[in-house]
Each structure stands twice: as structure tokens, then as C-alpha cells.
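To start, the structure itself, in C-alpha cells.
Note that one protein chain is taken out, while the other chains of the complex remain in position.
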Amino acid sequence: MAVKDYLRERYFPHMWCPGCGHGTILNSLIRAVEELQLHKNEIVMVSGIGCSARISGYVDFHSLHTIHGRALTFATGVKLSQPRLKVLVPMGDGDALAIGGNHFIHAARRNIDITAIVMNNRIYGMTGGQFSPLSGPGVKATTAPFTTIDDNFDVVELATAAGASFVARSTAFHVKETTEILKKAIMHKGFSVVELLSQCPTHYGRKNKEGDAASMLDLQKSGTAKIGSKALEKNPALTPRGIFVDTDKPEYCEEYDKIIAHATKENIS
Amino acid sequence: MSENIRFIQGNEACVEGAIYAGIDFFAGYPITPSTEIAEHLARRLPETGGKFIQMEDEIASMCAIIGASLTGKKVMTATSGPGFSLKQEAIGYACMTEIPCVIANVQRGGPSTGNPTHVSQGDINQARWGTHGDHSIIALTASNHQDVFNMTVDAFNMAETYRTPVVLLFDEVVGHMREKLVIPEEGEVEIVSRLRTSLGKGVDYHPYLPREDGRLPMSDFGGEHKYNVTGLFHDMWGFPSNNPKTVNELLRHLVDKIENNVRSITRYKEHFLEDAEYIMVSYGSSARSAIHLAKNRRAKGEKIGVLELQSIWPFPTEMVREKCANAKAVLVVEMNMGQVTAQVKAAVRKPNRVFLANRIDGKLITPADIKRLLRVIQGRGV
Partner (left out) sequence: MNRVRLVFSGSGGQGVITAAIILAEAAVMYDGKNATQSQSYGAAARGGGTRSDIIISDQEINFPEVRQPNVLVCLTQDAYNTYSSIVRPGGLLLTDTKFVKTTKKVDARQVELPLFEEVMAKIGKPVVFNICVLGALVGITEVIRPKSVMSAVADRVPRDFLELNNEALDLGFTLGAESQ
């Protein structure tokens, strides 16, 4: 199938601002699904609230646009009740880690077979540019006119500590790398987390002197390096990209099937 | 001993009702006094191939059952006051997206943490208006275990019929008390299955286009039809829309589909009502005290009866007006500051002849409590 077959063109043009990284991420995601030759009817996309969450309307999958921060909990209900479905959950940084932070760590702890994609633009875009738990200190935002003083989460470390069995990071700039990582994350059995750095020129770039979309993309290129690369060795201050965790752990739905097998047997005897 | 007789807590009667109605999926979080519902389903569901999950909080539980309902499952969660508060946003989402689900609220004393192990009926209005924005909702209640069972089955049936969340408003006394339950044979009580679309592959399916009878056939996630579900106002495809006509029509539909069916949704029982001069309107465990008193007074020749409500929302205004038309006075017996009393006053022709007999100290209102007020109303002294 062509990439277009995965989109609901009826609903284009999309609502993202010019220069937003989210469209590029949608592109990488669709290509990953296409290259994996997944059946559209087997995919459920669950999203919350925010710019990132609108992605679920544009894809021709079963799509569930829910409430702020709770996408992973709806997704848990979908997945556990129908484990044969592939469940993709794109979230923004505020959606996933502020209001949804508790659900994020618990979904990781259960290692339920869901692909969580954190589209991290370090800002609340939909509401007009407030700082998020991924902004980090020294960032200007409408709710931090004198710059932020609170530290940020490291999504990779948090997801790893919480028990996710696949954890990776890339950026909107690294389109092909993102596609490859997403392919692995989607096929991984267990809870997978992919953090994708995305740019919000409208609300983050302007306030923080990072310039337009092109220069923000340049920063994604120059500010990151592949894990194991010489560039990273030389400059450890760069943000590492790549796959950090890829392990086999008991998956929640499969473990529950064992409970059913046990309970059914007990019931007969 | 009959296989179908049980001596159990009300919470377990709710579980039996849910299983009879065909529950497939339960998500919950422990909270007194509803926890036994989760505990029993944790054992019973996997025995029948169903799924139980204890989520990280009340909000997550509510959201998880909505997700599971979309794959075609019959779903329920259970909670009490504080948890019911937390679930409200997602209950609103289920109203807006018209996803069938059942929420059992075993009421305890509130507000806030309140009185966890003691009885109250303080969540009547929260069931109606707990979530923000205009909407309508169905709430059922029961005073004994046979009715807890029946109302639970009804709740699952109505959730499917009207594509809506249905709230079961039980209370601590009924939830924790043990008494007899006779489980009906299979087929004895009607079970409403999910109405699924008959449209096949390649035919355009409109998830939010009502049929002529007002019902909206569903399509399971994972099935042939892919569509969008959103808490935003949406068009017949489920895609977000702020077109004023679309917004207006959807909101009216959400309210009308329930309010236009009050008669079909109404559930109640009459106890000695035929020639009653004094009528006690009650529900849940307080109705047990009202019925007890009515029996005693009838034995002494007084014309007194009880109208026991089993559906609270949509409020059966017309039915209450009809039943109370010839009463000298109406006494609403409830364990709150008059939440149903206000509805009864609005329903009857002489609201100044409606009185509240309540108790709000965590103790079950007694027949003697009610009798004291009744004697004053009857002009027979304090």
C-alpha cells in the first residue's frame, strides 16, 4: 500500500502550524507501518489532548482521541480486552509526563504491549506556550516569563527505571532513523517508549531564540549524537539518540492469559 | 440446597448481576465500601475467560473500561464517593462518545474522605451533574440483594440500549449486609446484547448517525470499520467539528435519547400505596426502614405506604406526581440533606406538603426516626 492509503485525506489540511515537527513524525510513523505491512484494521491509535494528540484523526486506523493525560489508560483497556490489536499511543510531553505521568510509569511497570511515542517539543503548544515537565530550567514560556526554575525529566531514564522493555530516542530531523526505531518499537513485545524530539517554532523557538523551524531542526542535528558514536564520546553533553533498552520481559496480556488458563482449570477441577 | 440460592453481601449480588448480564471486563481501584466487587470479580472473571485489571488509580480504571468497551466488551468499574469524583471527567467522555459502560458507586459518607465505613446517600446529585457540561445520564439503585442483582442486569442492558454510562447508586448498608439472593435461570431475565452494525466491508459506516429508532449501531475496534472517537463535538463520522449545527444537534441528541425515554427507564416498587394517605418516597437502604415502618403502621390501621424509587435519573417526575396525587403528605426518606426531596417537591402539585426525613450521621435511618417526624406531620404531637 502507498503511504497515502494510511491517511484520512478528507481531514487535511492538518491543524499543525507551519514548521511544526509533528507532521514529520506522522510521516515517519506511517512509513514504519507501511514498511511493516501492517493491516490497518489491526491498528488502534489512542491519543490524549494537545497538538500531538490530533495525529490520531489523520490516520486511517481505529482511532481514539481521549482526554488529557489518560491515553495510556484507555489504551490499556483496548489492549487487554483485545490483545491481537497493535496499539500505538502518541503523546505530547505534557500529556505523557505531567498530567499523565502516573499512567506512564504504571504502563511501563506492567510491560503491557503498547507503543508509546512521546513527541517532545518541550512546550504546551495548544494552549499557547506554557512550560512542560520536559522544558528544563532556563526556558522562557508564557507561564515562566523570567525563565523556568524546575528541572526536567529524562524520558529515557524514567521509562527505563519504570520497567519499559524497549526505550529509544530520535528526532524529527532524523526521519529515516525514526522510521527504523518505530518499526522496532511496534514489533517489540512489551511496553515500548520512543521519545522523539520535535520542534515548536511558534511557541518555543520564538521565545527562546532558537529561530525558525529550519534552525531548530539544525539544533536537533547538532545537539544530538548516536549512542556509541565518536561525536558523543567527544562531547558527552550532546543528547544521545538510539535504542537504549531492548529486553525480553513477561508481557502483561500474555501473563493474564496464564491467569485465565489457571482459573479455568481450577474451575473445572 | 438449591444451586441458585446464595447468602451473600450486596456487593457480591452486584457481581452476580454483572456476570449474569455478561460482563467481560472490569477495571478498578480499591475503595471502601465497594472493594468486595473488585475482589470477587478478580476471581470470577478469569474463570469465564473475562479480564480483570487493578489500575493505578480511579481515573485509569474508568478510562480502561471505556477502551475495553470499544472492542465490543461489556464493562464495569466500581467505586465510592472520592473515587466517583475522580472518575467524572471520563464519565463525561463516555457520555459524549456514547460508549456503553456501568459504574457502581457504593455510597459512603462525604464530602471528601468523609465516613468510609458508614452509610450515606449523598451522591445523588453528583451522579446527575458530577461531570461538566450538559448531558443526561441513567442512575439506578436498590434496597435489597434481589434488586441489586436485577438493577445491575438492567444497568448493563440500558448501557447497551441507550449507548451511555449507567450509574448504580448503592450504599454501604446494602453493599455490606448479607442476605438471600436467588439467581435466575439462564434466559429468565432478558439480556440486551451490543447492537452492532450490519454494514459489511467496503460500505461507509457512520458511527454517529442514529437509525430511525434513535439507536446507533456500533462497530468493534479491530473490526472491519475504522472510525474516529473523540470527546470533542463531532460529526457523523466521529470527526471533530465546531459547526454550530453539528454541536447543537449532538448535544440535543445526547440529552433527548435519555430524557425522551423516561417512561421506559423508570423502575420503582409500590408498598401499600393503593389507598395511602401518607406516602414515604425512599430508595436504597433507607427504603428498608420506610417499608418496615409502613408495615407496622398498616397493622395498626394507618393508611400509609411507600413509593420505592429504583431509577433516580432521569428522575421519574410524572410517575411520582401520579402516585402522590392523593396523598395528604409526602415524606422523603433519605440519608442526605434532601437531594431527592428537591426532585419530589418539583414533581408534585403541593410541594409544601413534601417533608424530608433524613439521617446524615453515618447511621442507617431507623423506623423510629421516621415515625417521630411522621407523627408531627400527622398532627399527632412530638
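Worth a mention:
Per-chain residue numbering starts at 1, and chain names A and B are given in the order in which the chains are listed.
Everything that follows uses one rule, which is that contacts are C-beta pairs under 8 Å (C-beta built on N, C-alpha and C of every residue); 3 or more make two chains touch, one makes a residue touch a chain.
Not measured: the values here are computed from a predicted model.
For the chain that does not appear, the touching partners among the shown chains are B. When you scan B:54, B:117, B:243 or B:326 for touch with the missing chain, the hit is B:117.
Considering the full assembly, B:367 is the residue among B:207, B:238, B:338 or B:367 that touches the omitted chain.
Residue-wise, the contact with the chain that is not shown comes from B:288, picked out of B:288, B:323, B:345 or B:359. From the options B:39, B:57 or B:179, the residue with contact to the unseen chain in the full assembly is B:179. Seen across the whole complex, the unshown chain contacts chain B at 1, 5, 7, 117, 173, 176-180, 288-289, 291-292, 295, 364, 366-367.
Everything that follows uses one rule, which is that only the chains that are shown with their structure count from here on.
Mean C-alpha position of chain A lies 38 Å from that of chain B. Within the complex, the chain B residues that touch chain A are 24-25, 27, 43, 46-47, 49, 51, 53, 55-57, 59-61, 63-73, 75, 89-90, 93, 220-224, 226-232, 239-240. Only residues 8, 10-11, 40-42, 44, 46, 56-57, 60-67, 70, 73-82, 84-85, 102-103, 106, 256, 259-260, 262-264, 266-267 of chain A touch chain B when the two sit together in their complex.
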